[in-house]
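As you look at this complex, bear in mind that one protein chain is not there, while each of the others sits in place.
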Amino acid sequence: MKDILTGRLVRLAAFDPEEVGKSFSTWTRDSEYWRLMDAGAAFMPSAKDAVKHFEKEVEELNADSYFFAVRTIPEDNLIGEMVLEVVNWTGRDAFVGLSIGGRDNWDKGYGTEMVNLLLRFAFTEVNLRRVTLTVFEYNPRAIRVYEKVGFRHEGRERKSLNREGRRWDMVFMGILREEWLELNQ
Amino acid sequence: MKDLFRGQLVRLTMEEPEFLAKHQARWQRDSEFHRLASSRPAEMFSAKKIQQRGDELVENDFKPERYPFSIRALDGDRPIGFLNLWLNLIHSEVWLGIGIGERAFWGKGYGTDALKLGLQYAFMELGAQRVSLGVSEYNPRALRAYEKVGFRLEGRTRRDALREGKRYDSLWMGILREEWIQTSEV
Partner (left out) sequence: MEKLMSDIATQLFEGQDIRFGPIDYDKDPEIEAKWTHDAGFMRLYDVEPARPMSAAMVKKQYEKLEKRIEEEKNLHHFMIRAKADDRLIGKALIARIEWANGNCTFRIGIGSAEDRRKGYGAQALKMLLRFAFAELNMFRVYADAQEYNEGALALLRKFGFVEEIRRRQALERDGRRWDLITCGLLKDEWLNQASGQSDAS
């Protein structure tokens, strides 16, 4: 049986609230990090605050949520986090959320590999049938990564984001199991 | 869309813990019923304790894995037993457990009717890929009902129940989604 948690550039590792919380606190000093992935006003949580928040999130291990830290190979640096959250077991549909912290870690191919590792996990380990995500209209880098991986545009929440004095759309994308398997067999 | 919970002879429902506890307390006194329904030693709990356990289940809130239905006979609308479905979310397998506590309703098709509703719910609403169950070799009536609705024998665990000083095999059955779809089209 394949080790589906390990890629070439990165691997999916345990989400330790203390470690991720501290890193998250550092990442948010760069407001762009926050603004690319959170619709709320850019915030800089203290390490203590962030750790507490993550501890609560991962409190109970259940079949609905899967949290991962993303680490580089071979340096083993923590560069991001990902969560897969089942929204509907009947439809076997889950939401994916992810972020890469630290500007030097952007544009290195980590995003593409992270998402593919997560999709493999979602489709061949949790046996889901589709994965959904939302991405902000003003984040073309991320949209390109998702398109490359095989996500399709499914709709937009028009003008639901409000930033820099104007409104932006929230883009919905989705990928079906058969679509991803075809691209990756 | 039809009513998934209504059959020909029975309907599936969720009872109030207090109401159900009274009937369960009565059914548990029939040791033959217990031994046919379970491989574990019989227990004798008060209605109060049974209700407390029922209340705790309610407190723990809905879980997408657990479907503890009660069975009511349509005629007279009285509770006659239970049908439990347990869904394995990751593998889409449903385990089914059924028991008719009211002896007057044994051998008259009520159990079979409830089984059909249970299978329909498992495949058409829970999206199951297969349904599994276990039954003791000393319960031929149940075995026949399961075969009648399409379960196939998948194995036999040898001498795994010890009762009245004798050892009995347990039989394990399963029905796949494709198989059920075929039988229900007939």
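Per-chain numbering from 1; labels A and B assigned in written order.
Here, contacts are C-beta pairs under 8 Å (C-beta built on N, C-alpha and C of every residue); 3 or more make two chains touch, one makes a residue touch a chain.
All figures in this text were calculated on a predicted structure; none of them were measured in a lab.
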| item | value |
| --- | --- |
| Left-out chain, listing which of the shown chains it touches | A, B |
| Residue among B:D55, B:E137 or B:D160 touching the omitted chain | B:D160 |
| Where the unshown chain meets chain B, residue by residue | 39-41, 90-93, 129-130, 132, 154-162, 167, 172, 174, 176 |
| Contacts of chain A with the absent chain, listed as residue ranges | 1-6, 11-16, 18-19, 61, 63, 66, 68, 121, 123-127, 177, 181 |
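We adopt the following convention: only the chains that are shown with their structure count from here on.
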| item | value |
| --- | --- |
| Sites on chain A touched by chain B in the complex | 63, 86, 89-90, 92, 126-127 |
| Chain B to chain A touching residues, read off their complex | 64-65, 87, 89-92, 125-127 |
